[in-house]
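Every protein chain of the complex appears in place save one, which is left out.
Chain lettering (A, B and C) follows the sequence in which the chains are written, and residue indices restart at 1 in each chain.
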Amino acid sequence: MTPMLSLRGIGKRFPGVVALDGVDLDIAQGETHALAGENGAGKSSVIRLLAGIHRPDAGTMALAGEPYTPASPTDAIRAGIRVVHQELNLLPALSVAENLLFERLPRRALGFLDRRRMDEEARALLDRVGLADLSPRAPVEGLGVAQCQLIEIAKALRSDGGRVLVLDEPTATLTPRESGRLFEQIEALKARGLTMIYVSHHLAEIFALCNRVTVLRNGRIVSTERTADTSPPELVRAMIGRSLATQAPVSGGPVGAEALAVRRLRPKGAPPGPGLDFAVRYGEIVGIAGLVGAGRTEVLRAIYGADGPPRGEVFRDGKAVAIRSPRDATAAGIGLLTEDRKAEGLVLSMSSAINTSLAALPRVTRAGFMRADAERAACVRYAGELATRLSGPGQPAGQLSGGNQQKVVLAKWLFAEARVLMLDEPTRGIDVGAKAEIYALLGRLAAGGRALLVVSSELPELIHLCDRILVLSRGRFAGEVARADFSEERILGLAYSGYMGETAS
Amino acid sequence: MSAATPDTALPLRFRRSRLLLRDAGIGVALLALVAFFALAAPDFLSGTNMSNILTQITINLILATGMTFAILIGGIDLSVGAVMALCAVVAGTVMKLDALPEVVAVGLGIAASLGVGIAAGALNGFVSAFWGVPSFIVTLGMLNVARGLALEVTNARTIYDFPDSFIAFGTASLFGLPVMFLLALALLALGWVVLTRTVFGRMIYAIGNNEEAVRLSGHRPFDTKVLAFAVTGACVGIAAIVYVTRLSIANPILGVGFELNAIAAVIIGGTSLSGGRGSLVGTLLGAIIIGVLGNGLILMGVTDFIRQIITGLVIILAVVLDSYRARLSRSLG
Amino acid sequence: MSAATPDTALPLRFRRSRLLLRDAGIGVALLALVAFFALAAPDFLSGTNMSNILTQITINLILATGMTFAILIGGIDLSVGAVMALCAVVAGTVMKLDALPEVVAVGLGIAASLGVGIAAGALNGFVSAFWGVPSFIVTLGMLNVARGLALEVTNARTIYDFPDSFIAFGTASLFGLPVMFLLALALLALGWVVLTRTVFGRMIYAIGNNEEAVRLSGHRPFDTKVLAFAVTGACVGIAAIVYVTRLSIANPILGVGFELNAIAAVIIGGTSLSGGRGSLVGTLLGAIIIGVLGNGLILMGVTDFIRQIITGLVIILAVVLDSYRARLSRSLG
Partner (left out) sequence: RAAGGTPKIGLVMKSLANEFFKDMQEGAVAYAKKRGGFELIPVGIQSETDIDGQIAAVENLLTRGVDAIVIAPADSRALLPPVARAVKSGVKVINIDVAFDPESMKKRGVDIAFVGPDNRAGAKMSGEVLAQALGRGGKVVIVEGNPGAENATQRKLGYQDAITAGGLTLIDSRTAHWETEEANSVFTDMLTAHPDIQGVMAANDSMALGIVKAIQARGKTGAIKVVSFDDIPAVKPLLESGALLATVDQFGSQLAADGIDEALKEIGGQNLTGWIKTELKLVKGKGAA
């Protein structure tokens, strides 16, 4: 049987980087094929070639036996290849429905929009990804990252995913609830015989959903195997070339004095009520869990003064601090790694070195002048610690792979050496190997006496990392779980509690 | 549970009202201005004066309508004033062709004006989209080319003495309102429908928002860009006709600096200079603010230089006021 | 892998050469232009004419240097021409104060010009950053305010008859080059150092690219914005002094339209109108292109209207050429 997609000897170079080198890949009709590999291994590069964004420097592609040479995304879409890219590509000022149906807006005579059909189609798509209550006419700006990701997915589900559906890290920003919903859709499409390519750093997802998995390393194919014939540890070994030692849970240092405390904090969009009270001590890693939209991001932003002066009180080292803006927060030794790296974390067109030093300029300046060498040194140092794959400190952040961009954002805050560091989804899109390194690093930071406050949608991550987990549900604290009591069931139960009306558990 | 996204309904309602408020913001500035002049200049509210203001803003309104298309798609058109002069002198030349019967000559003249405007606009769009160069520079070049051409074809002379039937339109009224203003309003309404209700309109906003995303969705922004600039050009062609019928002359140096006025109306109206956000309702309000300001200060008897100073201050004040409105609606939302 | 930066050396060299190519692109257009005029207009390459060109571009170069700061940070300054007039007439008024010894009066006049420029610029920056309103509108307002003020303080009259010692600077030469041009060049070089080597410059580029990321990294973009516009204003103040010493008059209507020329130099030089990208080297080349074009066409004896048309076409051509260069360097890279 001719494979649905077949790549032969594909090569792609960027200045100073060989992104793909002699890639041979066959995707069978109807299979769900996973691509795995470290950050920068070349997964998204394969996808960008399929999507017609880039053209290969070498090799050929075939779709259902026919030569496939897309010159633009238009060609790819015409050929029936639908892609959910790793980074969001939405139109903020347009409505949800318009974004969902943008590839082909329903029209009536004379190019008029068919708004009724648009609403209907959009509703149906929103339904499928669990956003049934979102109005199709709402503009996309103002939606959370997770909701945007779901909209991207729903977009691709139109016409049932075309001939080949490609999903590049679709779950990176989703909590288990949304991910579950997505997996149901994938199963349904599989049952219909749709061919899919699935990229993820979550090995469990790969084993649960995919028939076969191809591992890339440094732009080359390492192996292609049926998932039934391999195992997560083997896969990890193929990806990073060594086994990952089973890690003991990160343990912070001796818990010290109260570093950060908030009282009656009422973040933006918070429900009426007394507000939130909690504290983080030096040497401690405190997690915040919750469903998408629970308001975790808003808690961190409020403390940081990102949306103006917080409503409520913030204490540093037991003393009340007036925070009117992020500058006040950083002056008080508080840092925030934001959730949306593209819009809020990075200056994409500027170099990785510049991005690394952005929150700690005094460390790389002398008398108002930049010390370019110190800046580059910092970038190289953290690239080493975080295993960031970049062609050099001068490479613009926008040219890095998604996971490596995330590492640069992390490097920025590590370099800033804030005493209190808040991290919103710190390992979004980071590969398993690097994740372990990062956990160890965060552990060392805590052991070194920093106070860390971590928001994550990956419960295993929080469970692995934290000393305590606060659970947010609908903007209110549903409870606090100590390390001894950590379990996914317990935490999820609390996370859902706010949505169950009076019968909160 | 299962109520997936439980509290979206609320913010949505907020957002709707925010949109209304958005246009209202600059409207409040306008109301304040009108109220002030009503008190300070007794004749300001009179019917004739209202009608005068509408006549005075007509050309800027038409140009600003077209400019809104160029700005929304992420560009700008600096050539509108110069192209308008070219349209006017070409139309004027055609209309004065003795060989043709009057009606035909006038019809052809109007068509020529539209044709020149559309061609210049499409060329602006083509060059900037095809080579991916900033429309700021392309239209700056076009400004010089069009002005030079207008001067060259007329040899710097004023064309005058047009058919009376044609000139009559310029001062005609309907329901007590200047016909030319009604035309401008109709054009604006048409533009509004196009921008908000058609695929083309959505495409303009989309490209202004994130051109890359549009490309990834399988569209070719090129066509839409050329078309959007052609629309700007068409409006310029119409404005030129309105100019000629109103002032019954066509000369190659008319319209100098009109681009700035048109851009100002668009930006005061809340459209973002970087594209993708804004509306023609805002543009209408912006154009009226500029018009009212010019008129009211003269009625008050403010001297020229002071008038210029106050005009500058009020323009700044209007957008500052508007920012408070935005902040207010944000804190509500 | 974990070998963090395996091949750093190579791409860095690549990047360096690409940067050179970037500026070279528009440089090629300039060379072509110079070569053409050298053939077409015999006097073009003469020493006097070269010196004339440098003198002619001096003011635009100074204004464009300042404009580069405003545009890089994501703004624009439409008020430079009008503020320049205000600076000039204030400086002129101060210099003619009889009560003061000549040297003191001249010194105070220069200080006044700088002061007015910096104040106007800082005000532009303050209003647009504090209320988050587009600098396009704020500086459009300032344009009117400054022009009105300049007319009001002089009552539309020209100030003339300045101390000879001061006027002498305007035509002085050093090493065969006009002193004022050397001043402009020094200013540009200083600006280049500030933009590429200092924290302030870094902030300007970063804010122009992604203000939100800068803010969330714990900075206050506000201060940098005000300062950047103040730099623009300082350049305007200097340009005003150069104007007065060169033309030995100060009048309130000078500098009309200078903003467009300055912006054109910046954008032709490859700086992005949306901020964050570009360099003063490009601005220098852009200003020279504009100057050479105006000068060469006159020397060739091209008539005025045709000259205007050709100027427009060459401006477009230059950026189109530049786009091929960009494509080339991309495909090389």
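Throughout what follows, a contact is a pair of C-beta atoms (placed from the backbone, for glycine too) under 8 Å apart; a residue touches a chain by one contact, two chains touch by 3 or more.
Given the structure is predicted, the values throughout are model-derived calculations rather than measurements.
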Chain not shown, its touching partners among those shown: B, C
Of B:Gly27, B:Pro252, B:Gly276 or B:Gly312, the residue in touch with the unshown chain: B:Pro252
Residue touching the undisplayed chain, where the options are B:Phe69, B:Phe229 or B:Tyr243: B:Tyr243
Residues of chain C (touch criterion as defined above) contacting the omitted chain: 43, 46, 48-49, 52, 55-56, 59, 151, 156-158, 160-161, 167, 170-171, 243, 247-249, 251-254, 256-257, 294-295, 298-299, 301, 303-305, 308
Residues of chain B in contact with the chain not shown: 41, 43, 46, 48-49, 52, 55-56, 59, 147, 151, 155-161, 170-171, 243, 246-249, 251-254, 256, 294-295, 298-301, 303-305
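Here is the rule we go by: only the chains that are shown with their structure count from here on.
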Centre distance in Å when chain B and chain C are each reduced to the mean of their C-alpha atoms: 29
Per-residue multi-chain contacts in chain C, two or more chains: none
Two or more partner chains touched - positions in chain A: none
Touching residues on chain B, where the partner in the complex is chain A: 1, 3-9, 11-12, 15, 197-200, 202, 205-206, 208-210, 212-220, 276-277, 333
Chain C-touching residues of chain A, taken from the complex the two chains share: 14-17, 38, 217-218, 240-241, 304, 306, 325-327, 329-331, 335-336, 338, 343-350, 354, 358-359, 361, 365, 368-370, 380, 383-384, 387-395, 412, 416
For the chain C and chain B complex, residues of the former touching the latter: 78, 127, 131-134, 136-138, 140-149, 151-152, 156, 260, 263-264, 267-268, 272-274, 304-316, 319-320, 322-324, 326
